[in-house]
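Encoded as structure tokens, here's the structure I'll be asking about.
Other chains dropped; remaining ones untouched in position.
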Amino acid sequence: MLLTSDARGVFPIAPTPFLDDGSIDTASIDRLTDFYLGCGATGITVLGQLGEAPKLEHAEAVAVAAQMIRRAPKLPVVVGVSAPGFAAMRALTRAVMDEGAAGVMIAPPNTLRTDDQIVGYYRQAVEAIGADVPFVLQDYPLTFSVQITPAVIRRIASELPSCAMLKHEDWPGLEKISALRAFERDGSMRHLAILCGNGGLFLDYEMERGADGANTGYCFPDMLCDVVRLSTEGRREEAHDLFDAHLPLLRYEQQPGVGLAVRKHVMMRRGLLTSAAQRKPAAALTPTARAEVEHLLKRLARHDRRAAL
Amino acid sequence: MLLTSDARGVFPIAPTPFLDDGSIDTASIDRLTDFYLGCGATGITVLGQLGEAPKLEHAEAVAVAAQMIRRAPKLPVVVGVSAPGFAAMRALTRAVMDEGAAGVMIAPPNTLRTDDQIVGYYRQAVEAIGADVPFVLQDYPLTFSVQITPAVIRRIASELPSCAMLKHEDWPGLEKISALRAFERDGSMRHLAILCGNGGLFLDYEMERGADGANTGYCFPDMLCDVVRLSTEGRREEAHDLFDAHLPLLRYEQQPGVGLAVRKHVMMRRGLLTSAAQRKPAAALTPTARAEVEHLLKRLARHDRRAAL
Amino acid sequence: MLLTSDARGVFPIAPTPFLDDGSIDTASIDRLTDFYLGCGATGITVLGQLGEAPKLEHAEAVAVAAQMIRRAPKLPVVVGVSAPGFAAMRALTRAVMDEGAAGVMIAPPNTLRTDDQIVGYYRQAVEAIGADVPFVLQDYPLTFSVQITPAVIRRIASELPSCAMLKHEDWPGLEKISALRAFERDGSMRHLAILCGNGGLFLDYEMERGADGANTGYCFPDMLCDVVRLSTEGRREEAHDLFDAHLPLLRYEQQPGVGLAVRKHVMMRRGLLTSAAQRKPAAALTPTARAEVEHLLKRLARHDRRAAL
């Protein structure tokens, strides 16, 4: 099953589970995958920015992706293949597509500046991985320092038919969604799936602007699924109520660096991960930070029973 | 009255009010100042990053600061004097100190990289403005791309006695506050006032980590004052309840670029500003964004009557 | 006399002369101006990147420009007015145009990224300074981190008739000159004067690619004038011979940071400046560096008698 531009719903960004000794925790991979399936995810993204991909050897990366693909045969699994060179990108892409991946996600290297450089980079990437491999364009200026305008996204969509999805995480990005949907309405751009990242910080209004869903790794993917569903069903205030209840924790999790430690800690507390361990280099939670997370969970539990751990 | 390292409470970052024709709106300056006084602010910062300082001629900048100083004679008024060169920084500093400013705020130019460059820059700045002028060190890596470690802040505090306050807006920054307060406890660093910016996004826990207050421009400075007061009084859950109620709007306002338009729009709706006008260049609110702000206000009003406009 | 797109020849970037006590050295301003006139310069640029503009108060900056303008009434004098905000840019532009400047030079702020941001910035700058003021587009990615493609330069030239000249200092930039001249030949772009900066490091081949001259501050502006003249007259090998003889020193002078100290030192040794003093902050020449410069001059003197000091 290949990724198409009709994708919608929630593609959680899966963390890579490790045991305390740093080895890959295959039991948690299965448990996590089952949980995503159970809460209504419509796809999964592995080895993304917060999937600790650079800490995995090539064979390990392929194995992690392959296990998820096998465990969720009905879900499209997208694999992050961003790399400093096209040789490594191509090698990983081939390996995971052979394992049944639905597509790959590619972030721009942080040296790109001009519009032409950005379009040129994706053109070369497609040449490297093959035009038959659907890809997700990751647009995350805060992290990558690359600014991609709506017009440049339109150029990429037009030139490169294998671009299936935009992982939208510009900040602020609401007007970008509106601009892209306006392009679509005026006929100047084909439809791209737009799933939102950036930790979900603006998911509430992003949905109302025309996004198709979420593509982020917040420690309550079930909340993301609920908010996307409520918003899609037009139950606006319910969507906002649920989202707002999670916002204090979601904001806390979205801190650069330490965010992944928060995410893994909560997922461990929820029984999804055996351990919150990260491979080095990693930012750890101090005892104070851990107490803050517990405080946030306790406060959240007043509104969402799933946080009563 | 000069700024000292004992400062605490809330120093709102004042926007510069304009009329629709772009002229400075002196009536709103008075109204705004009175409002800050009325809601318990303990100081005011003008001509900060979101005070549109680069759009003011030198004489205008001095006039805006002077008017606030005269209107609030009992409050310390800090003036942003960041500039690409020390000549302009010195000229503005002298002018506003002559008008009675309590001190100045200096952000690092975004070309600084090494620890020594950062310390050297502040050393030169102090030489330029005079060692008798208290200054606020603005630490905002997200905007300035300059990363200042706790050890570098300690060096600056040690070398430069006129450094009175840290405008803390690192992100994530909770551990930085803890590190600085630990330095203070172990006797390796003198006390600096730490007031938090970054839109207030982590004010709730920043207070608990040892911050002395807030130094940001959120459109409800009265909420900032209340949260700082509740937190200081140990009324922890009340502080969080109030903060969390505002978080959806606060997050919305903290978007780079468009954030100031949100802030000025709400302040106009609250009757604090005659107009939400900015001088060019400025990001404007689209009708959709304006509707989103109204939606946020309406939802907020269920928890805080001040948002019922 | 206003700058036009027919400009050609050499516009030296004038340093700002200071006495040892940091005051402006007006005698050297006259001497320097006379020297430029004498060696065949066709214009002068003051208060550029290496003119220490940020260290001058507004009134000083205007005075320096005005003195040069009065001293060289037949030469167009271009004034650097780059500033973090349009208010300061407009104020300085008005003041120097009133004094008889031929135009202004504007560098892009280092936060610009996308093509549209760059075009938009110059559009706003022109709105601020007035469409009747000729301006030089400074294209120096190494220093400003802003990359402007030939197509973007064409857009600016097309949208903004007051853009008269490109200060070309991209690196590598030979193909950019060729691309712009090709646009001109195919009729898609009007003629812009292209004068080359980047310390003159590629002036030899830049002339052959279609540049109109040099716009840089090398300590032997007389050599720049000679090379441009020889190249224009088709005396190719003579141009290269002279250029190559200077290349070791020219390269040494082009070091970021310390380069200006080299330049002022040699100009002092040549009797053009009373002192090599810079205002703070400044990188000084160590004794070893000074000895290296003397060594370079001595070696150069074997080929160019003007270096026998």
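A, B and C label the chains in the order they appear, each numbered from 1.
FYI, contacts are C-beta pairs under 8 Å (C-beta built on N, C-alpha and C of every residue); 3 or more make two chains touch, one makes a residue touch a chain.
These numbers come from a predicted model, not from an experiment.
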item: Copy number across the full structure, from 3 displayed chains; value: 4
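We take it that only the chains that are shown with their structure count from here on.
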item: Interface sides of chain B and chain C: same vs different residues, half threshold; value: same
item: Centre-to-centre distance between chain B and chain A (centres being mean Cα positions), rounded to whole Å; value: 33
item: Distance from the mean Cα position of chain C to that of chain A, given in whole angstrom; value: 48
item: Euclidean distance of C-alpha centroids - chain B vs chain C, Å; value: 39
item: Multi-chain contact sites of chain A, meaning residues that touch two or more partners; value: none
item: Chain C to chain B touching residues, read off their complex; value: 53-58, 60, 83-88, 91, 110-111, 120, 124, 127-128, 279-281
item: Chain A-facing residues of chain C, complex; value: 113-117, 145-149, 151-152
item: Of all residues in chain B, those that touch chain A in their complex; value: 142, 171-172, 174-175, 178, 201-202, 204-205, 208-209, 237, 240, 243-244, 247-248, 251-252, 255-259, 286, 288-289, 292, 299
